[in-house]
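Here the complex is missing one protein chain, while the rest keep their positions.
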Amino acid sequence: MHTQSIVLHLLRRLLMLIPLAIAVSLVVFLLASLIPGGPVAALLAGKATDTATIEAMKARLHLNEPLHMQYFYWISGVVRGDFGTSIFTGQPVTAAIGERIWITLVLNLAGVLLCLLAGGSLGIAAAVNRGSLFDRAIVAFSLFLSSAPPFVLAIAGLYFLAYKLGWFPLFGLGRGGPLTTAWHLVLPAIIVSISPLGFITKMVRAAMIDQLDQDYVTFARARGIPFRQVLFAHAFRNAMVPVLTAAGLLFVGLLTGTVFVETVFGIPGMGRLLVTAVQFNDFPVMQGVVLFVAAWIVLTNLVIDLLYTLVDPRVQFGRASR
Amino acid sequence: MQRGRLHDALSTVRSAGLAVAAIAGLALSAPAVAQDKELNWGVRDTPRALFAPYNYSGDVMIMSLIQDQLLTFGTGGELQPALATSWEATDPLTYVYTIRTDAVFSDGTPVTVDDVVYSLNLHLDPAVGSQEASLFGSVESVSGEGDKVTVKLKEPSSLWKYIPASIGGYIWQKSSVEKDTKNYGSPQNLPVGSGPYMVTEYVADSHVTLVRNPHYWGTAPQFDKITFTVLPDDQTRFLALQQGDIDGTFNVPNTALAQWGSVATLTNFPSYIWRGLTVDMEQAPFNDIHVRKALNYAIDKQALAAGLLGGLAVPSSTVNDPGIFVGTLPQAEIDAAYGKLLSFPYDLEKAKEEMAASSVPNGFATTLNVPEDSATISQIAQAIKQSWAAIGVDLTLNMMPGGPRFQIILDHEPNLGVQVIGNVPDAPDPVQMALQYFSSVQAVKNGNNSSNLKDPKIDEVLDNALKATDPAEAARLVLEAQVLASEQVPVVPLIWQKSVVALKQGWTMDDLQAFWNMSVWVNKLKTN
Partner (left out) sequence: MTLAAPAAPVRLTRRLPILGVPVIVWLSIGFIVLTLLVALVGEWLFPISPVAQDLYRISTPPSADHWLGTDELGRDVLARLIAGSRTAIIGPFIVALIGFVVSSLVGIYAGYSGGAVDNIIMRVVDFIIALPGLLIAIVLVSVLGGGYWLAIGVLSLLNVQGDIRIVRGAALKERSLTYIEAARAVGVPKPRIMYGHILPNILALSASTFAIDFAGALVALAGLAFLGLGAEVGTPEWGSMLAEGQALLFSNPAAALAPAAAIILLAVSVNLIGDWAYDRYTGR
């Protein structure tokens, strides 16, 4: 593909972010406004109150204005870079997200990469030894780990590795520099990597089996090329497309999908931010997170699709097939 | 090079100076440098804004360590001086507080009468939208002059005198709040207080760190540094306590008391939390008193208190925990009044008799909205469902998010049915809860009287209680109102719940009372 058309394609895809962002933020806004009581009832839940208090709270939060005006206030803030203030903590939404985004990204990226590494290795090993007990054992083992409810994995990891064996810190991010934080994220990252493991292993295994069955492998080996070379230089690369899809899925769900790990290990991440925001109908935070997620999705999709073309030149985009 | 030599010279001088200072410091300071005494406390929920007008929740336990209040509660619930050295009700509508002059905020600026006036006015200003504005409903104006602050009420209120010691009584620094009201109390705009501690770090969903306020006017508290660690998961908190990463927590799940008790010291203490059901007396079949009595008889409240809550509760017969009267009236009088309440110990036979005598002898079906954010309420609701099934009442439980569930109560539309309530008074004043559940004034939109109890006699008694200037008289009137109300069975009282604190082995915390979180509670910790 010509570089120019790739760049154009990229730009087109990035522009798609705008309608996606607007659509998503609009729908989230509408959905949230449907919740009876909104943030006022959620904040006061159970406390005695009176009409004057509630009306004053609503007025301060602009909740009495028509929906389209509220949305307009928010959007006009966004284009100026002001994403609003959290109703729950009073902090600016940019600060709330900014505090957590690096932690979440590091945690999730580490987890996904670990998973890809482990799953990839297991999958290849299983494919190469297809049909043997080893193969079955690998698949069953990774399946077992993946079928375990994420909460159980987190608590098991916490109890055995952190508490009993003391290999890892129990919770939090530690008081220290980036290195301490990184160390505190190791066990949570391991836990994050386990759930998708079965899926990745099976994907890689299936894709590799597919490739190993192909004629070119037989021919290459018949010509005397060492199996190892065939495996890594050719078969693996060709197997990459479905693996990329799988990896892409994991990355896309990255930002808010690890709530259970954040809860168990007491890590301030985007997952908990979103859950708290939804529970308390914290409009500005919900909108902010959702925008972020939309941007992240567009970005990840782009990267994955680009990787598709890199890995398999036959895969083309932007051109309709007949 | 000249510059180099000058630099060297300066460095030498600097080092020499430091050495001298160090030696001098050693000579002047205590012989041994004490280790910082630190407290690590576990909390389940991440704090909201540390600014009371934006935060009407249990986070007061943190705010009370940072902000002073005008007054404070003693162990018996009596009002004691704090930022106000004395107070006086010059007439039923006017309260004058004398403010101490030696209080200093943690940034070094003194606490002035202006700050006090400003803080109280925050709750009166609709633009602020304070969540506690309802506590100031009877206040006309707040003004200050010299070293006195005057609060004028619209009508007499026996409740008002306690408010300066409650969440409404925190004193904020006017200059810092005015600078950025919108974000005040957030991690980006930490609150400034004149209390024993100051916030140095607040990372939402992670921790809040407090260190001593060097300018605190009162007795220095025992800890140099306090860290509140947010641990939402019960098991992580348990393991953290067991391992010593946290020294204690107030969040102990009632279903695992034995487990926690095996690794930590559990101490329970009164908290006046009331849990019960309101029953809409204007809706059939609940308008039939036989039905209401049957619903009461059918529930084994003792099992809820001793079994489900593991002894952290006692069965309740009305809204106010009798302990709230202890500072004001003699125990004998309290016991006598509570003895007169119509009570319903568990009796399935009586329940069935009442149903048989009612308008719906064959039972009926109804629903109960259960807030999803409380495991305890969910468990109690399931227990009630079982109990009522035995008398032919088919209860369907509707799990709902907390906000929408509460909104249904606030909307106060017809047919409120049964609602489950958990509430706690803001002050050791029995009038508050009695008003909320038994007065027709509250049987309206945004009110709490979901039973729609509208009895002029009870209203009159409660109104007199509210206007009474003598606390003992107010208390007596409330006792009378409670007895009158119980005769009509407007609610199904379930339990009065206590709070519990789990501390690492060797530590104790005695003398905890209700409203502990409105005081410098860390001083009650006895470490070994």
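In order of appearance the chains are A and B, and numbering begins at 1 in each one.
Heads up, the rule we're going with is that a contact is a pair of C-beta atoms (placed from the backbone, for glycine too) under 8 Å apart; a residue touches a chain by one contact, two chains touch by 3 or more.
Just so it is clear, the structure is predicted and the values come from calculations on it, not from any experiment.
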| item | value |
| --- | --- |
| Residue of B:T98, B:T366, B:Q379 or B:T527 in touch with the missing chain, whole complex considered | B:Q379 |
| Of B:N398, B:T469 or B:Q505, the one touching the omitted chain in the full complex | B:N398 |
| Given A:L63, A:V112 or A:I297, the one touching the chain that is not displayed | A:I297 |
| Absent chain, residues of chain B that touch it | 233-235, 238, 253, 255-256, 258-259, 300, 303-304, 306-308, 310, 370, 372, 375, 378-379, 381-383, 385-386, 396-401, 404 |
| Contact set of chain A toward the excluded chain (per top definition) | 16, 19-20, 23-24, 27-28, 31-32, 34-36, 121, 124-125, 127-134, 136, 139-140, 143-144, 146-152, 155, 198-199, 202-203, 206, 209, 212-213, 221, 227-228, 231, 241-242, 244-246, 248-249, 252-253, 256, 274-275, 278-279, 286, 289-290, 293-294, 297-298, 301, 308, 312, 314-322 |
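The definition used in the following text is that only the chains that are shown with their structure count from here on.
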| item | value |
| --- | --- |
| Separation of chain A from chain B, taking each centre as the mean of its C-alpha atoms, in whole Å | 39 |
| Of chain B, residues touching chain A in the complex | 46-49, 51, 54, 56, 126-134, 137, 182-189, 203-207, 229-233, 235-236, 239-240, 242-243, 245, 371, 373, 401-408, 410-411, 421-423, 432, 436, 445-448 |
| For the chain A and chain B complex, residues of the former touching the latter | 35-39, 41-61, 85-86, 88-92, 95-96, 99-100, 155, 158-159, 162-163, 170-173, 262-269, 272-273, 276, 279-281 |
